[in-house]
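One structure is given below, encoded as structure tokens.
Here the complex is missing a single protein chain, while all its other protein chains stay put.
After this line comes chain A, so read on.
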Amino acid sequence: MQIERLSTHYPVRGAFLSRRDKAVKAVDDVSLTLYEGETVGLVGESGCGKSTLGRTIIRLEQSSGGRIRFEGRDITHDPPKKLIPARMRMQMIFQDPYASLNPRMRIVDTLSEPLLVHRLVERHEIRREVDRLLALVGLPSSAGNRYPHEFSGGQRQRIGIARALSFRPKLLVCDEPVSALDVSIQAQILNLLQDLQEELTLTYLFIAHGIGAVKQISKRVAVMYLGKIVELAGTEELFRRPRHPYTQLLLNAYPPPDPAYRRKQSRVILHGDIPSPANPPAGCRFHTRCPYAQQRCRVETPHLSEKEHAVACHYPLA
């Protein structure tokens, strides 16, 4: 998938008359390529536009500018009918799968529905296909006869994944799929996603705020701040040598699970709150919180460099 200069703006409701045509630039001029079979992690503080980007690239949200190419074809403005085949190959899994499962439907019915509607398998093969899907996500066939509330959070996430897989997708947007789960269960789901990726050659856009999960699963990581990607690099490179001041401070904010690090804590802390995306700072959007900000940063917007380790900063760290 290729994303070029993509933007998604939401109209501001109840805005003052004077700024009636203002919009929340939830995603602003983002370019990113997802290669087949890879995982790109997407991190950033809440409200920076991660979910909006994920929803826009699979056309759950209409873009305000830019282009989306999927499997070589421009799908940016495909009308709904024409979009269907591509849309089936791009699925999403959510933080709370419960919200996307019908509480009154048995799991087998939830999983059969898309198979029937889109005639993905013959009618008499449906139960076998459902069992196959359940087995793929590590659930017994008997799970099919139960209802969503009978499952724990981790099991429900497995069902959410099975439902996404029923469309035989190539691309999965994973929007905080483990954030609501306990640590011990997070590891189970991450491992499952990794196994499935290998088995089915899936491509993931993996959104998370837990940096450890992103590190484990991603080949590359993109860091977002107020609607823009500010840094994009190979996972190890990004963690070892963050070049954008925001990335460095964000990584710094995660308390390592080791009390020994407490002593070393002349830790630099990222001060202040995230500015409103309806009214982002001019120039570099990070300048209001950046310890290295110069005069130039307040007026001139830095662009993401076109290097393998891409960074959008006038004065990147060494």
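As a working rule, a contact is a pair of C-beta atoms (placed from the backbone, for glycine too) under 8 Å apart; a residue touches a chain by one contact, two chains touch by 3 or more; residues count from 1.
Basically, contacts and distances are computed from a predicted model.
> For the chain that is missing from this picture, which UniProt protein name fits: "Formate dehydrogenase subunit gamma", "2-oxoacid:acceptor oxidoreductase subunit alpha", "Phosphate transport system permease protein" or "ABC transporter ATP-binding protein"?
"ABC transporter ATP-binding protein"
> For a quick check of understanding: of A:I84, A:A253 or A:L317, which residue touches the chain that isn't displayed?
For the chain that is not drawn, the touching residue is A:A253.
> With respect to the chain omitted from the figure, which of A:S152, A:T201, A:N279 or A:Q294 is a touching residue?
If we include the chain that is not displayed, A:S152 is the one touching it.
> Which chain A residues touch the hidden chain?
45-46, 152, 154-155, 182-188, 190-191, 194, 209-213, 215-219, 235-236, 239, 249-262, 267, 269-271, 273-274
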